[in-house]
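On to subunit A.
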Amino acid sequence: MSVVLEALGVRVAYGPTTILDGVDVDVHAGQVLALVGPNGAGKSTLLSVLAGDTVPDEGDVRLDALDVRAIRLDELARRRAVLLQENRLSFPFPVRDVVAMGRAPWRGTGAEDDDDRVVGAALATADVAHLATRTYPTLSGGEKARTSFARALAQEPGVLLLDEPTAALDIRHQEALLVESRDRARAGAAVVVVLHDLTLAAAYADRVVVLADGRVRGDGPPVDVLTSALVSDVYQHPVDVFTRPGSDELVVLPVRTPAHRPVAAGKESR
Partner candidate 1 sequence: MPTTTAAPTPTTSPSAAVPTRSRRIPALFVGLSAALLVLAVLSAGMGQLSVPPAEVVGSLLHHLGLDVGPVPAHPNGDAALWTIRFPRVAMALLVGAALATGGALMQGVFGNPLADPGVVGVSSGAAVGACAVIVLGLTFLGPWTVAATAFVGGLLTTILVYATARENGRTEVVTLVLTGVAVNAVAGAALALLTFLGDTQEREQIVFWQLGSLNGTRWPYVAVVAPIVAVGIAGAVLVARRLDLLALGERSARHLGVDVERLRVVCIVLVALLTAGAVAFCGIIAFVGLVVPHLVRMAVGPGHRVLIPASALGGAVLLLAADLVARTAVPYADLPIGMLTALVGGPFFFWLIRRTRRSAGGWA
Partner candidate 2 sequence: MRARQASVSERTRRRPSTGIGACIAAIAALVLALAGCGGDAAATGAGSDEGGIRLADAKPMNDPRAITGPSSAVVADGALKPVADDPTPTLPATVTDAQGTTVTVTDASRILALDIYGSTSRIVYELGLGDHVVGRDTSSAYPEIADKPLVTPSGHELSGESILELAPTVIITDTSLGPWDVILQMRDAGIPVVVVDSHRGTDNVGALIRQVADALGVPGEGEELAQRTEKQVDEKIAQIAAVAPTKTADKLRIVFLYARGQAGVYYMFGKGSGADALIDAVGGIDVATEIGWDGMKPINDEGLVKAAPDVILMMTKGLGSVGGVDGLLERLPAVANTPAGGNRRIVDMDDTQVLSFGPTTADVLDALAVALYAPDGSAAS
């Protein structure tokens, strides 16, 4: 599996604060890479660097072996799609139009003829087809998130960069989004997902990169990286990693003291 996107020795500092310090990450085609870490670890910054938005103070970012800074904006848009946490829209476009915006980089190319089909497929995949004629501001937070995901899918990129895409979604849609991401990866794309939910990361990622204080603390398959010791250390909170009974899926749960558990009805609190 080839490396499609890589960050080499990336360092980003804002004044006296160093956000990323010597980070090496490579993203392979056909893989889902989960980027995890505590608040302030630099995950969004790293994603921004990988997307080509932020220019690192030191280090390189290469997309398809080319320096990302040297790639023209429209060419870049055809190779990678980015889904941000913020899903604002200044004007009340209907959902279909918002998703169709994802096709913008393909205007003037042969792929333009596929626009309708691709948009339709994206709408269906993200389960927003029934909202196609609704205007964006009338949607709920989760629906807006799914619409934005559909937009990213419509872009048909080789690389998908997703920043906490599941934050506003319910269980069903969380699963659906990650399933789709994994399917895209299997079809040859490279996917990077920033996640807070470690169990989710363990379930769907081929590789997990743990970021803390701007440094990579772990890089490898979930079962190797997501250990109780490492996770507890990185998140500064006791965490238990165990296997789901009856399968080999990893479950990551914080350790909670009995005093903090909710009291069942009729029982005395201790």
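Regarding candidate selection, all candidates are chains of the complex that A comes from, given by their letters.
Rule of thumb we're sticking to: contacts are C-beta pairs under 8 Å (C-beta built on N, C-alpha and C of every residue); 3 or more make two chains touch, one makes a residue touch a chain; residues count from 1.
None of these values were measured; they are calculated from a predicted model.
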| item | value |
| --- | --- |
| Candidate from 1 or 2 that touches subunit A, complex-wide | 1 |
| Complex contacts: residues of subunit A adjacent to candidate 1 | 51, 53, 73-78, 80-82, 84, 86, 88-94, 96-98, 101-102, 104-105, 107, 116-117, 119-121, 123-125, 127, 129, 132-133, 137, 155, 172, 175-176, 179-180, 183 |
